[in-house]
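A single protein chain has been removed from this complex, and every other one stays in its place.
First chain written, first letter: the chains are A and B, and each begins at residue 1.
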Amino acid sequence: MSASIEMPVVKDFEDGLHPIYLDYSATTPVDPRVAAKMIPYLTEHFGNPASRSHPYGWTAEKAVENAREEVAKLVGADPREIVWTSGATESNNLAIKGAANFYSGKGKHIITITTEHKAVIDPVRELERQGFTATYLDPEPNGLVDLEKFKAAIRPDTVLASVMFVNNEIGVIQDITAIGNICRENGVIFHVDAAQATGKVHIDLEKLPVDLMSFSAHKTYGPKGVGALYVRRKPRIRIEAQMHGGGHERGMRSGTLATHQIVGMGEAFRIAREEMDEENIRIRRLRDKLLHGLQSIEEVYVNGDLEHRVPHNLNISFNYVEGESLIMAVKGIAVSSGSACTSASLEPSYVLRALGRSDELAHSSIRFSIGRFTTDEDVEYTIKLMKSKIDKLRELSPLWEMFKDGIDLSKVQWASH
Amino acid sequence: MPSIYLDHNATTALDSRVLDVMLPWMRAQSGNPTSRHIFGRSARDAIEHARTQVAEACGAYASQVVFTATGTEANNFAVKGIAASKPDMQILYSAIEHPCVSRPAIALQRTGYAAHEITVNHHGTVNIEQVKLALAQPTSLVSVMLANNETGVIQDIATIAEMARNAGAYMHTDAVQGLGKLPLSFTDLNVHAMTVSSHKIHGPQGAAALILDKRVDIQPLLHGGGQEKGLRSGTENVAAIVGFGMACELAIANLRNFASHTQTLREQFEHGLKSLNATIFSKQVARLPNTSFFATEGIEGETLVMALDRKGFAVASGSACSSDSTEPSHVLLAMGVAPDLARGAVRISFGAHNTTQQVADLLATLKHEISRLKQLTSIAA
Partner (left out) sequence: MAYSDKVLDHYENPRNVGTLDKNDPNVGTGMVGAPACGDVMKLMIKVNDSGIIEDAKFKTYGCGSAIASSSLVTEWLKGRTIDEAYAIKNSEIAEELALPPVKIHCSVLAEDAIKAAVADIKAKQAAKVEA
């Protein structure tokens, strides 16, 4: 029961700030129960799991296999279908490049969605440089893939499709079953990036028509630096290794496994399996409270479908305020404008643009992501803070003034610089 | 399981001081280093601090450190990444490289690249003359490990790097076994890329680095969010990287002691081996101070390793990654060691905490086990 567990210590920052963490989609804190399970594998059981000749290695290997079982259980897979990686980025790279390269004799066309994470888009682009062709499908304005358009994008030489389960920015849930069935009917290998899905939606790979699925630990209260790739055994999917060496993970992925991290991922996924139903109810209530609070502000727009969406995510555009100044204004809470992975650049979120949002609304979006340790007080504080800061910024905004004066901003001739 | 650990070339126990700096990043609420809020920025700062610690230990600039998850990844990155930028040229690698250098090279071969192996002499030293000859062909990369994980043999990397540079090739060295055991300088070795890893120096598993000259034309292995200046995408493993940094700092501070202490233990050990009629490999050339690789005629290395394990000594029969297989060590075969003798190979790799008493106990146990096993085999024969 999540209420009874101890919250992770909030780091004591030098300036004494303790912002409220509402960026669970960027990364989650490690659950204290996970940390407790990991630490012995850093200290007394430090063996290399590939060392078969002494007990240090055996203990490590056993722990790794237990964790593999826990990961498999959460997603309805066989443990033998789980390959450890250093994280979802590596899983996505391995799945996409590994399957495309292995099956390139069948065809060299790949389908993916413009709102995928960069860790899917960029490997596909890399394959394009190597002679593959790719179709990047735009989702509908609500963020969901239109099944007919997806079907129409399939060509005789389509070898692979990659569609994310839950979007990292807007939290929408794709119809993986339907898309997977289309892939099956057309002999297309189907990869799903589920980094944002574990512990939030039920995943049953025994039933889902999915061939390859990527997982991350640090989005589900596990440690950073570990992930997994599901590789279906029946019917068997083959991938070409992207990292060669000692032949770990049945040759699919070489490199010494970080035992404590794998143990952490196993524990995190066990907790997710046991607690997600209850936790999602609590989180949905908090999200809805936040949504209602923020909707009392004028000119706000929710990005992405609200129904087919994980309860953890709320992505809202505040019209007539600029995104970065908005982030500065809300220092009391830790949130993202767009994906964490692109926030070093000044580009508006490519995900929101793919939904057809104007650059202005894309710029002024904030992703609130709620998690295991979020409280009612956190949400109430956030609503109050947002109201006052949006007021202040709009007071500063020439666009707000024009809007209030009844000027149609779309008709204004802007002096570009 | 109070056994004596003598397998430090495979992995090492985490130093408690390393654990101390890691714990806050595992326990406290920490951010994604890419995030701009304070949780993200403090994680970013911690990574950058670790980067300077790793750079210091490697005799490199912080800007030359690219963090990866494993040494295997760093080696794959160097070999495949550099080859990809010059697809028409050959790759050269030594016959005693760790599989995570040779196998990517062989994988590249299957996709149409040229990759050639450089032989070693019977001491396990790379044949410099052969490198010279091979470099007559256009070469993208030469990869030779600084110190071998099995024999401990140290190669003359600076000389090979000079030859590679003169031929217009890039030079990579896998220095995973060198860090913390030898003074290490990226600048002095004059290489373009160098692999180092955390868990061999009492740091955590899950962090390693490729030290990289920024002028090198290299393709990333992992594409995505553009972390590590686009060279290695994927959310950084903050706790492990912080631990790696601290482990580097401690390794450098302890370097001199480590070398003299383990060398003393090895001398004691190898002196004791004389009476056991064991063959010590590569004894005539410069080796890592902590490593002893030997074989006893007629006794399988694997059998001896299991026997020692039952007596409480954790040792290896070769590299951990290949201890699954019963094939004799590829390193020894490359040195021209007879397969039968090679199958008898056992590796002892000492660490800072091993004692002379442990060595004496090991020798006594070895003596007993060897005579017992010899008896068994002679009965069988």
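Throughout what follows, a residue touches a chain if its C-beta (ideal position, glycine included) is under 8 Å from a C-beta of that chain, and two chains touch if they have at least 3 such contacts.
All of these numbers come straight from a predicted model, not from anything done at the bench.
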Which displayed chains the unshown chain touches: A
Selected from A:S104, A:N142 or A:S358 as touching the chain missing from the view: A:S358
Touch with the omitted chain, as defined above, among B:H8, B:R36 or B:H98: B:R36
Listed residues A:G199, A:P348 or A:G371, member touching the removed chain: A:P348
Which residue of A:A153, A:V201, A:L385 or A:L399 touches the chain not shown here: A:L399
Residues of subunit A (touch criterion as defined above) contacting the omitted chain: 320-325, 328, 346, 348, 358-360, 363, 395-401, 409, 414-417
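As a working rule, only the chains that are shown with their structure count from here on.
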For the subunit B and subunit A complex, residues of the former touching the latter: 1, 3, 5, 7, 10-14, 16, 19, 22-24, 26-32, 34-40, 42, 68-73, 75-76, 98-100, 103-104, 106-107, 199, 204-207, 221-227, 233-240, 302, 305-306, 309, 314-317, 319-324
For the subunit A and subunit B complex, residues of the former touching the latter: 8-11, 13, 15, 17, 19, 21, 23, 26-27, 29-30, 32, 35, 38-39, 42-43, 46-48, 50-57, 59, 86-90, 92-93, 117-120, 122-123, 125-126, 216, 218, 223-226, 241-248, 254-261, 327, 331, 334-336, 339-344, 373
